[in-house]
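Omission of a single protein chain aside, the complex is shown with its protein chains in their original locations.
Labels A and B are assigned to the chains in the order they are written; within every chain, residues are numbered from 1.
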Amino acid sequence: MSNNHLKRTSLYVGGSSPSKMLDARFYHEDCIVYDLEDAVAATDKDAARFLIYQAVRCHRPPNKYVLIRVNGIYSDFIAEDLQAAVRARPDAIRLPKVERACEVQQIDAAITAIEAAAGIPLGQTELWCNIESPLGATNAKEIATASPRVVAMALGAEDYTASMGAQRSKAGWEIFYGRMQVLEACRLAGISAQDAVFSDINDAEGLQEDLKMTRGLGFDGKTVVHPRQIDLVNAAFTPTTKEIRNAMKVMEALQEGARNNTGVVVVDGSMVDKPMEIRAKTILAQAKAAGIETGEWLK
Amino acid sequence: MKIIKAAVAGTLESSDIRIMLCPREEHGIEIELDSVVKAQFGPAIEHTVKQALAEFDIQDAFVQLQDKGALDCVIKARMQCAICRACEITYDWTKEDAQNEQ
Partner (left out) sequence: MIKNSLGRELPEQIGDYVVRPYQTAQGVPPSTGPVVTRRTAEHRQRGEEKLQPTLADAIRAAGLADGMTISFHHSFREGDLAVGQVLAAIRSLGIKNLRFAPSAVVNLKNFSLAEYVQDGTITSVEASGIRGELGDGIINGIITMEKPAILRPHGARPRAIEAGELQIDVAFIAASAADSYGNCTGQIGANPCGSLGYSFVDAHNAGRVIVLTDTLVPYPCCPVSISQQYVDYVVKVDEIGDPQKIGAGAARLTKNPRDLMIAEQVADVIAASRRFEEGFSFQTGAGAISIACTKFLADRMKTRGVTASFALGGITAAIIEMYDAGQIRAVECSQSFDAVAANAIASRSGVVEIDNADYSNAYSKGGFLNHLDFGVLGALEVDTDFNVNILTGSSGQMMGGLGGGPDVAAGAAISIVALPIVRGRTPSIVRHVFTCCTPGETVACVVTQAGIALNPRHLRYEELKQDLRNAGLPLVAIEELQQLAQSITGVPQPIATTEKVVAIVEYRDGTVVDVIRQIKNNAE
C-alpha cells in the first residue's frame, strides 16, 4: 500500500498512551507516526516499544500509512528500537536528527539485518528522514539518495531553529532556507517533501497562512502534532475544484491540439507551455490521490 | 524464569492497565484483578495474563491488576514490560520471528 499512498498529513501519536493510540486510527490523517522519541520519557522507552509493537501488529489502522519514529541514531535506545519497530512491520521508520548520508546507510544495514532475521522482504521497510539541523539541511541532497529506502524527508523546525540560534516565529522566515534545502533535495531525489510542524494548535488562522506558504512552495504534506490540525492540512494539500477544472481544461486543450496537429495550444488567452502541462498533471494526480474523480487525463 | 524484584508497568489512565508483578514465596500464580469491565472481560484478562507469564516460563508470581478498560493487546504489552522489568532482562525480539512463521 505504501508506494502511492497519500502523504498530506502525518500525525505523531505518543507511544505511552493507549487511548490516544486507539483514537488516532479514526482521525483523517494519511500517515500515523507512533512515537518512541520525544513523546516518551527515558524510563518508559521499554514500555512504549511493547505497546507500539502490539498496536501495529494487532490493531494496525486500515488504509493508513504507518510509521514508527525511533530514538536518535546516537542514543542508547536505537538498537532495541529498531529490533522492535522493524518487526512491527510498519510502512516506514522515521529517523530523527539525520545529518549525514552515512548515518542513513548504517541504519539501512541494521534494518536489512533485522528484515532478514524476521523473514520480512528485504527493503520493504521505508525510511523517512527528519532534517533538524543546519548540517542535516546542508547534506539533504546526499541524505535523500543515501538509500533506496528513503521515500520522504521532513524538516524538524524546532530543533533546526534552536541550532541556528534563531527564534521560532509564525511567519517562519528563520526556517525558510532550511525548508528550501529539504524541498529541493526531495525534488532532485524524486521523494516526498514534508513540511515542519505548526506548533500553535489553537491558531487555525496562523496554520492557514503557514499552509498557503507551504503548498505554494511545493511541499507534499505536513507533520501535525494535534488531531485538530488534520482536516485543515488535508484540505490545503487537496486541489480545489477550480484548480482541477483549470487543469482539466489544459489537458483537454492539449489533447485537442494533438488531434488537430495545431502547433500552439491556447487556454483562456494564454499559451500552454511545458510547465503549465506539468502543473496541470500534478494537480490532477493530487486530486486523484485524494479520491476526487478526475477522468482519464492521467494516462 | 524467576522474578527478582517487584515491578510496575502501565498507568491508571482510561484504556490502560497498571500491572504490579511481585515475587511469590509459595508455588504458583496468584492474580488479583480489579477491572471496570470485569463482568464482561474478567476471564479474558486473566487468560492473557497467564499466557504472558507462560511465555516467559514464570511459575511463581503475584500479579496485581488495576484495569481501566485496556484492550487485549495493551494488556499483553504491559505484561511483557512488567515481566522484563521484574526479571531484569532485555526482551529477545527474535522470539517474535518464530511466532510469525506459520
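Assorted remarks:
Just so we're on the same page, contacts are C-beta pairs under 8 Å (C-beta built on N, C-alpha and C of every residue); 3 or more make two chains touch, one makes a residue touch a chain.
These numbers come from a predicted model, not from an experiment.
When the whole complex is considered, the residue among A:His5, A:Arg57, A:His226 or A:Lys288 that touches the unshown chain is A:His226. In the complete assembly, the contact with the undisplayed chain comes from A:Tyr27, out of A:Tyr12, A:Tyr27, A:Phe50 or A:Tyr160. The set of subunit B residues touching the chain not shown comprises 14-15, 36-44, 68-72. Not every partner is drawn; the one left out touches subunit A at residues 19, 22-23, 26-27, 59, 226-228.
Keep in mind that, in the parts below, only the chains that are shown with their structure count from here on.
Mean C-alpha positions place subunit A and subunit B at a centre distance of 36 Å. By the touch criterion given at the top, residues 9-11, 13-16, 70-74, 76-78, 80-81, 84-85, 90-91, 93-94, 96-97, 100-101 of subunit B touch subunit A in their complex.
Note for the complex: subunit A touches subunit B at residues 16-19, 22, 46-47, 49-51, 53-55, 57-59, 80, 83-84, 87, 117-119.
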